[in-house]
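The next block holds one structure in the form of structure tokens; read it before the comments.
For this depiction, one protein chain was excluded, whereas all remaining protein chains were kept in their positions.
Chain lettering (A and B) follows the sequence in which the chains are written, and residue indices restart at 1 in each chain.
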Amino acid sequence: MHAPLLEVQGLTHRYGTRAACNNISFSLYSGEVLAVVGESGSGKTTLLRCLSGQLRPDAGCVMFETRNAGAVDVWGMSEATRRMLARTDWGFVHQNPRDGLRLDVSAGANIGERLMAIGARHYGNIRGEARAWMSKVELDVQRMDESPAAFSGGMQQRVQIARNLVSRPRLVFMDEPTAGLDVSVQARLLDLLRGLACDLGLSAIIVTHDLAVARLLAHRTLVMHDGCVVEEGLTDQVLDDPQQAYTQLLVSSALPA
Amino acid sequence: MKNKKLIEINRLCKHFVLHQQDGLRLPVLHGVSLSAEAGECVAVTGGSGAGKSTLLKCLYANYRTQAGSARVRHLDVWIDMASAHAREVLAVRRYTIGYVSQFLRVIPRVAALDIVMAPMLAVGMEAQVSRRRAQVLLERLHIASRLWTLPPATFSGGEQQRINIARGFAASPPVMLLDEPTAALDDANRGAVIELIREARRRGAAVLGIFHDEAVRDAVATRHFELHPVAAHA
Partner (left out) sequence: MNENSRAGGYNFAYLDEHTKRMIRRAILKAIAIPGYQVPFGSREMPLPYGWGTGGIQVTAAVIGPADVLKVIDQGSDDTTNAVNIRRFFVRTTGVRVTGRASDATIIQTRHRIPETPLREGQIIVYQVPIPEMLRWLEPREAETRKMHALSEYGAMHVKLYEDIARYGHIATTYDYPVIVNEHYLMRPSPIPKFDNPKLHMNPALQLFGAGREKRIYAVPPYTAVRSLDFEDHPFEIQRWQHACELCGAADSFLDEVIIDNEGARMFVCSDSDYCTQRRDAHRRAVA
């Protein structure tokens, strides 16, 4: 059995005296998609930021299985290494694509940026990759030289996904990737993500308040409440046979998924 | 292949606690033991509320249990689905258990043919072979070929159930869990499902099924296993 790709132990982050994340531990294995569900303010996004090297936790460690050096504490490595990981082995898909895209450069350049950041210096190859990813995320390749500012929200989100996946990250963090979209666009994007996760064997942590998103995409689900993980397990287990009072409330409050 | 035990449920207990109803405790299974061998089809019987579906769901690890074990022989290793790690459960589901639930949970935008092919691709079958087998299954279950490339969201209940059946049987898993597979089907399709179950037995699968339709039950079951409702104080 391989070592976990990500192993979180006792992770705590406080804002003042309030713990947004309280003593959280879990493992993620390669090829797994993990959903973190819970209501607004439950600490999901703080957790994601602590995991992805954006927010230093007050306690605990986040061990990431690197390609060359085995498991390394994300918050013990140099900032240079952490930032290098963030643009090579990790992806981060923001809820609002505007936070994850450059709206003043073309869709193609947005997708190609990570390749250039890791040293690609052949324009033709970069463009070829960008074009291939445009079609993988079901965007019209004819529009690769247009600015994503002129794209719809769903299209922007797909550019953001391509921009992240182009460097073949081993772990993708997603913060409510479908939250701002119309229902029909949401369904299409979810299906796209599901397909990509299957085809690429993606490992991902998806923060969502939408249980249907967890049901569709995630193998496992963590339920967060007041900064703590109150329940975790196989997604269908957690949603069909919730054990904890809070999970039961969450599941019974949701529209059928 | 015969006499090889594939399922072994031992003193399994399952209750639900409804926290929103003042922690009301609903016992469903109490000390249930059952095993099944290759080639067997055990019909789980019992009245409404006896816990037939729950038993299947516990074995599939869709439901958690409180005591006992629900073991499945997975690649010649016994795995207790009641206590296995999530990754093991997923591996058992992929390679060993075919589960046909009462209702198809449709995935937006995925075509019927792709739904049926998915379990075969997941165990590494070639796309061409998987596609051919999926087509054969859909033909046998009388799904018009014009529907194959459509997502089943708009299909009738019976059509959706037949997609579900085709998917469950597609990868020929050694353990089959069938939760009222013929409930919404007409005679011709009932016959097709009976034939599929018999084939599964012949290839050495252990089948655990809930069949309301007595004719179907008699046609496929090798023995019955009756569940009784658990008294609330148990």
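To be clear about the criterion, a contact is a pair of C-beta atoms (placed from the backbone, for glycine too) under 8 Å apart; a residue touches a chain by one contact, two chains touch by 3 or more.
Note that this is a predicted model, so its numbers are computed, not measured.
Engineer: Please provide the labels of all shown chains that the missing chain touches.
Structural biologist: A
Engineer: If I consider the whole complex, including the chain that's not displayed, which of A:102, A:194 or A:209 touches that chain?
Structural biologist: Counting the whole complex, the residue in contact with the absent chain is A:102.
Engineer: Looking beyond the chains shown, say which of A:69, A:118, A:132 or A:149 touches the absent one.
Structural biologist: A:118
Engineer: Applying the definition given at the start, please give the residues of chain A touching the unseen chain.
Structural biologist: 79-80, 83, 102, 104-106, 108-109, 112-113, 116-119, 121-124, 126-127, 144-145
As a convention for this text, only the chains that are shown with their structure count from here on.
Engineer: Would you tell me which residues of chain A are touching chain B in their complex?
Structural biologist: Chain A residues touching chain B: 29, 32, 187-188, 190-191, 194, 216, 219-220, 233-234, 236-237, 240-241, 243-245, 248-249, 252.
Engineer: Going by the contact rule set out above, which residues of chain B touch chain A in the complex?
Structural biologist: Within the complex, chain B contacts chain A at residues 16-20, 57, 61-64, 86-87, 89-90, 107-110.
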